[in-house]
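These notes concern the structure reproduced below.
Omission of a single protein chain aside, the complex is shown with its protein chains in their original locations.
We call the chains A and B, going by the order they appear; numbering starts again at 1 in every chain.
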Amino acid sequence: MLKWWKNKKGVPKDPRVQQNASIHSLIETLKQSKDFTSDHLTGPTDCIVSYIKTIIEPKFLHKSILPVLKSQQLKDLEEIKDHVPVNNIKITDDLEEIRIRIMQGDIMIRMKETDDRALLIPATTVETRKVSIPEVEFSVVGPKEAFVESLDTNINLLRKRLTLPQLTIREVMIGKLTKTRVAVISIEGIANKENLNTVLQRLNAIEYDQIIDSSFLTQMMSDNSNSPFPQFLDTERPDRVTEVLVEGKIAIIVDGSPHALTCPTTIVEFFSASDDYFLPWHLASAFRLIRLFAVIFSVLSTSLYVAVLTHHQEMIPEDMMATIVSSRADIPFPPIMEVLVLELTIELLREAGARLPTKVGQTIGIVGGIVIGTAAVEAGLTSNVLLIITALAALASFTTPVYQIGNTIRLIRFPFLLSAQFWGLVGISMCMSFFIGHLIRLQSIGRPFFAPLYPLRFRDLKDAFIRLPFSLQSKRPMQTRADDSTRFNPNRVQEKRDIDD
Amino acid sequence: MIKPKQSGTQAISENVKVSPTLVFFLIHSMQVGIGILGFERYIVKDAGYDAWVSVLIGGVIMHILIWMIYHILEDSDGDLVSVHNDLFGKFLGGLFSIIFSFYYLLLTLTVIRTFVEVVQVWIFPRLNVWVFTFLFLLLAYYFAAGGFRIVTGMCLFSVILGLPILALKFYPIQYAHLENLFPVIDHTLIEILSATKTVTLSYLGIELLLIYYPFIKKPVSSKKWAHHGVFFTTLLYLVTALVSFIYYSEKGIQGVIWPTISLWKIVEFPFVERFEYVGIALWVYVILPNICLALWAASRVPRRVFHFRQRWVLILYFIILYIASGLLKDREMIDTLNDWTGKIGFYVLLYIPILFIIQKAMKKARKRHA
Partner (left out) sequence: MLKMIYRFVPFYISICVLAGCEINSVEDVAIIQIGGYDYIDEEKFRGTVSVPEFSRFETGSTTSEKYFTATGETLKEIHAKLQGKSSKPLIHGKIAVNLYNEELAENDISFLLDNLMRDASIGREVYLAVVDGSSKNMIETQYSESERTARYINGVIKNNIKENFPTTNLHDFSYAYHAEGMDGFLPLLKKYSDHIDIKGIAFFKKGKFVHTIPFSDSFVFKVMKENMKHGSRKIEYEDHDYIIENIGSGVKYHVVKGIEDPKFRIEINLDGILNETTRFKLPSDPKFLAKLESKLTKDLEEDCLNMLEEFKEKNIDPIGFGNVLKSRVRGFDYDQWKEIYPSADIEVDVNVEILETGITS
């Protein structure tokens, strides 16, 4: 998958954005920006304080650093380091480190303009959003915190849920220009080492100039990047991430992105909502099945309509014949055109709704749907039967708890439609077989994506299409190949008490 | 002395192997294919409505053959090619193996062409055979090129997706004429055995085990599953035959080319009638593993014998299949093709006990020499 990125390796690096030869030239580069400040203090301590003022906390500079420097005479960097009441201070002459830390919001102190050694004091201030309620994966019951754009806050959200020393966070920097911090989170002793290595290896292999969001990684790291199916689960709920970490999966959080990626994932995971675990198991199972049915309906309903109306008229029962035929009586298009027009209209509304500001978007969605739909039926461009089917199919595609898979469902309808037009039900079957084959072939970080269906894993089926009670799920899913696969000792739980004990 | 193994189980990397449970699906899905749609008619010609006994006998024979195949393979710890090389030497053994490759190819051709005929007769009389077979073969190629794991996956899904069709058998039972089955065994043993011969053709498919055996993890524990698979197939054929027998009259069934598809005609739901269209569409899943597995096995043999690249063999076979299935035009030719495949398949099945005996004899002889 990385072939394309790897090709870029050969391209010579742009020297201007890369290394500066010395501290001096670094400062020269920085001085071009208005917000870079370099003050020569001549008070008791004679030193140069340089920082980017838009990214440091000025209060901190004024209250913790300047008073120290101005109240007494400090001769060298070591002495300053001892006196400034902050930890994580570092003295270094490593240019690369200086550059990175300055850019991240450290204050640099040097004794002389020509010095190569510098003292770095972290004083970063980053503007972030407050932790708010999840908007994409909303749930009625359960925790209502969602990730934000700050990596540290996100890790904080996880740490407070998993107070385990084994919760390990590895950090990688990716992106030639953006130098984005990417955290790989796993629970040592549960997560499979091989999985972890695959993830780290793939992260390190990424060569690109910018990583703006976690979805960049989804595409760059996936096993088959031509597949319409996402091979990493993308979530904004810290509780969901906690759940999968405990199962032995690995989470990837990108600084600047409010979404965590989890892997290895399977197709069924995309249809399970966090609500499923908050409800009693039978209710949860029923809702899951409804969701699954909705997805199948969404993918197949319109293509079945095309297949039956164009090729298999005999299948329509006598009682429905009148309804269907009279609704199609004066429509100039063949069913396939009718469906395509209507599907595209709905996609249009959906796209428009997503791009417009929230308030306007809602109005467009509802008004557009009703007005355009009714008008099309009145004008005799589409049949009302189809309008119902398409609207239901669109509605059904929103029942997926994970947003990404909804996009996939939107897209894969079209090949089904085409094949229905060509060979009716047989065509649909062939198209379905193709997708089954594709799903069997897919892998998520080297683990089968279509599990627990293929390879068939009965243990994992307990939490796939239905969710059995917690007491029956004594093992972690096989998919993760967890190092420690036992959740609890089932014998202790299932000890039966006699009547009236 | 026993010769060094040509290519034992060790030669195949662990991540392309499948678990022994899946042998159930491999065996079953390969056996059930296009034959089940119309085998009733042929066996009735031989043994009337006592032919269900033949179905049972056929099932028992398959169990014995499976047992033999496992013996043959366990002794050599390889596949058919290594068995052949072991017994007949490189040249003759290779020739025999290549014959098997062509047999598998013929199997593929029969299945695909017969299915296309069903589609032509039942749904699209004006179907463009060239385009349709091309796409169908492309689909099969996609699976076969994915390797054995993918093909096995399709077998699994084929069985799962085919199961609901079984439930449709309840509809014809409403029209049952149970008296058709009586008196039990009113035919001579010869007639019943000749129907058994006919029915074995529908049971073809276990001989692929000879090729994919090394791809099974812990092959010994898969034995049980293989027998379960055969048993399930026998059961399925028995139910199919019995349901058709009580639905059609004995003279009537001989005039129906595809009794099982005709049975689906009476299935009715409030929202959909005439289930044969759905049935035939679902049959795509049932026959796809037939084609994929046979195609995979056919292309695997030359790789083992000549060390060709399997992908190129696959493409070559793809072209052969495509042209051959396009050239087969009418019902008569397809019937002849089925007939021939049946005959050859019968001899292939007959070859298994022979191979079994030769191998046992050789083993004994070698032991004595050693």
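Throughout what follows, contacts are C-beta pairs under 8 Å (C-beta built on N, C-alpha and C of every residue); 3 or more make two chains touch, one makes a residue touch a chain.
No experiment lies behind these values; they were computed from the predicted model shown.
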{"item": "Hidden partner chain, touching residue among A:197, A:323, A:374 or A:486", "value": "A:323"}
{"item": "Option from A:105, A:143, A:334 or A:446 whose C-beta touches the chain left out", "value": "A:334"}
{"item": "Touching residues (missing chain, whole complex) on chain A", "value": "1, 3, 225-226, 308-311, 313-314, 316, 318, 321-331, 334-335, 380, 418, 421-422"}
{"item": "Residues of chain B in contact with the chain not shown", "value": "121-123, 126, 128, 130-131, 134-135, 138, 142, 175, 177, 179-183, 186, 248-252, 255, 262, 265-266, 268, 273-274, 276"}
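The rule is short, and it goes like this: only the chains that are shown with their structure count from here on.
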{"item": "Chain centre separation in whole Å, for chain B relative to chain A (CA means)", "value": "45"}
{"item": "Chain B contact footprint on chain A (complex, rising order)", "value": "311-312, 314-318, 320, 423-426, 428-430, 432-434, 436-437, 440-441, 450, 453-456"}
{"item": "Chain A contact footprint on chain B (complex, rising order)", "value": "18-19, 21-22, 119, 123-124, 127, 132, 135-136, 139, 142-143, 146, 149-150, 153-154, 156-157, 268, 270-274, 277-278, 280-282, 284-285, 288"}
